[in-house]
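Note that this complex is displayed minus one protein chain, with the remaining chains in position.
Presenting subunit A:
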Amino acid sequence: MSASAVQTAPTAARPVRPDGPRRRRNLAFERVNPMVYVVAWLLVGLCIAPVAYIVLGGLRTNSQITADPSGLPTTWEFGNYVEVLTSSLFWQQFGNSLVIGLATTLGVVVLGVMASFVLARYEFSGRAAMYSLFAAGLMFPMTVAITPLYIMIRGLGLMNSVPGIVLPQIAFALPTTIIILVPFLRAIPKELEEAAAIDGASRLGFFIRMVVPLSVPGVVTVGILAFVASWNSYMLPLFVLNDESSYTLPLGVQSFASQYSVDTARVLAFTSLSMIPALIFFSLFEKRIVGGLTGAVKG
């Protein structure tokens, strides 16, 4: 993508040398301005430094941290990580996060694909309004709705339970999902639907046999986005969950940090372990996320 932007760089204004403009342009391509690297690495550093600090901090002892807060570990101390990894509470909370994340992802994907299919490919009155309604959902962060949401969840008797987290999360993830998936499904050629109709597939058959397999790249994107959002979600669990054994990891980190506030190294180890899964997940699927955002189905 960036290559096409670079190609538009002006070459006409430059004096054309005897060996031709082509060579000249190649040189321009090869020699990248060093400032680009400086800025790029600066930004990378800004993003990575806090993470690196947390991860490396977990590998030091408290005395090392007190003596030199920003130094590298002098002796590698794995005890903090081992302790966290052997504690049942960490795994309990890890499991809670995983269950909630997977349930949210599943709900978002299933409902999102179905709703997007209808919005993308059915003609009915009020379709545009319905699409706008979903789009409008983007404007309301959970923060705004948290108090009524809390009352509602309590009224439904879902306090301190997995559905109490999963259902609102699905609802809040649907606008993004639908906005990504609707254009994606709209791009499936109409002829494909007609060919399937002539071949004997019903509308539902077309959905199951064509739309679902063809929308996999888009579904992967929204699935990952939903999972990572759920994994990192803090506020909703904070309101809904009130028992340490049902906490998700972000809450666990918080309570662990207040519990062991003096043991900085251990807190750092706990924190890095809780954020690493989401980080790995994101880096692994980074290509597919972008693919799902840009890729349309080719006929």
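The working rule: a residue touches a chain if its C-beta (ideal position, glycine included) is under 8 Å from a C-beta of that chain, and two chains touch if they have at least 3 such contacts; residues count from 1.
Convention: contacts and distances are computed from a predicted model.
From the set "Histidine kinase", "Glycerol-3-phosphate ABC transporter, ATP-binding protein UgpC", "Integral membrane protein" or "SpoVR family protein", the protein name that UniProt assigns to the chain left out of the figure is "Glycerol-3-phosphate ABC transporter, ATP-binding protein UgpC".
Note that of A:95, A:157 or A:189, the residue touching the chain absent from this view is A:189.
When the missing chain is restored to the complex, the residue among A:82, A:110, A:133 or A:197 that touches it is A:197. Considering the full assembly, A:210 is the residue among A:145, A:210, A:235 or A:257 that touches the omitted chain.
Where subunit A meets the omitted chain, the residues involved are 189, 191-192, 194-202, 205, 210, 213-214, 297-299.
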